[in-house]
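Next up is a structure, given as structure tokens.
Apart from one protein chain that is not included, each protein chain of the complex appears where it belongs.
Showing subunit A:
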Amino acid sequence: MARISPLDPNPFDREEKVSTAKLNATQYIVALVMLVLVSGLWRLQILGADNYRVLAEQNRIRKVPVLAPRGKIFDREGRILVDNYPSVTCFLVREQQKNLEADLPLIAQGLHIPEDQIRSTIKRFALAPKYQPIPLKQDITPDEQAFIAAHRDELPELETLEEQRRLYPRDGFAAHLIGYVGEVSENDLNTSKYAFYEPGDVVGKSGVEEAYDAILRGVDGSRDVVVNSHGKEVGMMGQELAKPGQDLKLTIDLDLQMAAEKALEGKNGAIVAMDPHTGEILAMVSRPTFDPNQFAVRLTRSYWNEIITNPNHPLMNKAIQAQLAPGSTFKVIMTVAGLQENMAENMHVVCNGGVTLQGHFFGCDKHHGLVDIHNALPYSCDSFYFTLADRLGIDTIAKYGHEMGIGQKTGVDLPDEATGIMPSPQWKLKAQHDKWYAGETPSVGIGQGAVQASPIQLARALSGIASGGALVRPHVVFPDEISPDMLQAIHDTYPGSGEKKVEISPETWQIVTDDMANVTQGIGTAAEAHLEGIDFAGKTGTADVVSGRKKGTADKATLPNAWFVGMAPRRNPDIVVAVLWEHGYWGNNSAKLGAQVINAFVTKQRMRSGNLMKLADSPKPAAPSDQTPGDKPKTPAANPAGANTAALEPQRGLPRPGAGGR
């Protein structure tokens, strides 16, 4: 090895300077490299600055939605039906370089979730971006919140988020009317109705929640948050406040709703109560019911299966969606048709347990003897109405049925109302591609055959008749609660026969209302439901569900549906109640349920007026045969047969609850 220290004796011998040209060249290489780098800077910072600034903002600013709380829902007197409550969801953050598996037992224990369930949840989100937290458990309890707070250091991967959730009444109270909310489905998003919704949005899925979603939901706001590369929030740029949803006052009377709920408890069917002057729905019950609170949080599979497989359709709002043979309640419409056509006034039928028409025998359940227009309805004599139907003919019956809104939607402001069927030759040709046989007509006269109606249709039709032909559009939200545009939109969304005036002569009006009043009197089918001191009118219906009566069979599913439509007072009623008790056997049974609701209504009115005595004193179109204790002697009592001329003037004997209306 050669030594090359300065003391080396011959360094000068080997002196060979490195080429100066090459060294100079390197300076140019250095300059060239620098020029290339500066040009690169120029390209990015001068030419591309705007573009990269946008990208930088996108990197940094994230729009975080601020969910608007939904509007609360109140009854007509401002009592709360649906509230919101702050609910905390626990999320799992996956950004930490942490062995989640080791923490699972602790998390599972603290949050009361099985470990396997957490694992499968994590697995489901395996493909989602890492910065997206996984929702572990919704609506966690204060205990679980405390657990998360206490384990912040050990379990930094757990995060919580508070949001507002729906709190519905317990035990499915008014569940069908109110409806429920849920995440908008992918299918819904493709329809025009949900054009402005985004995936993940919570929307009303049925009932008022669906119909008035636009009002209740409010407008979500957003916050522009500054995030770092891990998605962690490090600041805020600005925010757009959420506009909370508008509160909504329903026409429902909580007291009446409770009475109706109680009346139908343990039965299947529906009750709807309405103010016939305005169409305001006062109560709406359907049974069996469901718990909308279960829908507001994550719906469990078992509860969903339970609901879906229940043969009695808990999710169906039978008050507007059940379309069934109305049975004898249809006879009220028949009575109007017969009188308006001047055919029933002097018609007499001898009922010997049935009549023979068009070569067929049509059976009646009793031997009513000589029946005329005044006792046919209270008796609910089938023989009379078979004969009347035969004489009127299907076209005339269909005309009156249509006028009264049978076979059409009423236009109630709730989703998925049933249409029902008013049979006619045209209908049969279209639906069954067959001509109408005259032998089919008598059955229509007693609301059987192909006739199908919903409780709300019958309530509107019969109270409309009692109001002298003024039919209303039923609604659950006061029209003055919402903007005219919104009202129009609701009417467009839920079309129906709506508000209309049907021609009924004063004579017809008097007879049919007196007839209905007699239904709840001594000779009437609903005499058992008689309400002392209340001008209570109505009509029962016992509608066969299988062809040919098999009375007395043990199978409950073959029992007739029990209908009742009742109102008070008999003319220009302040309330109408339609009751459907599926397989309730006799219309009379439903009449008792209807009477409970009417009684609750009248009692409340009298309590409100603060003068029970005075009210009881006032003249009534139809006085009961007995006097209630405390009642003072009355003005001359009305004839139970209904020949009361004093009642020709429309009476408004009972004060109306609440504010709205005419």
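Operating definition for what follows: contacts are C-beta pairs under 8 Å (C-beta built on N, C-alpha and C of every residue); 3 or more make two chains touch, one makes a residue touch a chain; residues count from 1.
Keep this in mind: contacts and distances are computed from a predicted model.
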item: Protein name (UniProt record) of the chain left out of view, among "Tetratricopeptide repeat protein", "Peptidoglycan glycosyltransferase RodA", "Manganese/iron transport system ATP-binding protein" or "Pimeloyl-CoA dehydrogenase large subunit"; value: "Peptidoglycan glycosyltransferase RodA"
item: Touch criterion as defined above, residue of A:Thr20, A:Asn187 or A:Asn346 at the omitted chain; value: A:Thr20
item: Touching the absent chain when the full complex is considered, from A:Ile46, A:Ala102 or A:Ala126; value: A:Ile46
item: Residue in contact with the excluded chain [from A:Leu67, A:Ile122, A:Leu189 or A:Val226]; value: A:Val226
item: Residue ranges of subunit A at the interface with the undisplayed chain; value: 1-6, 11-12, 14-20, 22-23, 26-27, 29-31, 33-34, 36-38, 40-46, 48-49, 51-53, 55-57, 59-60, 226-230, 234
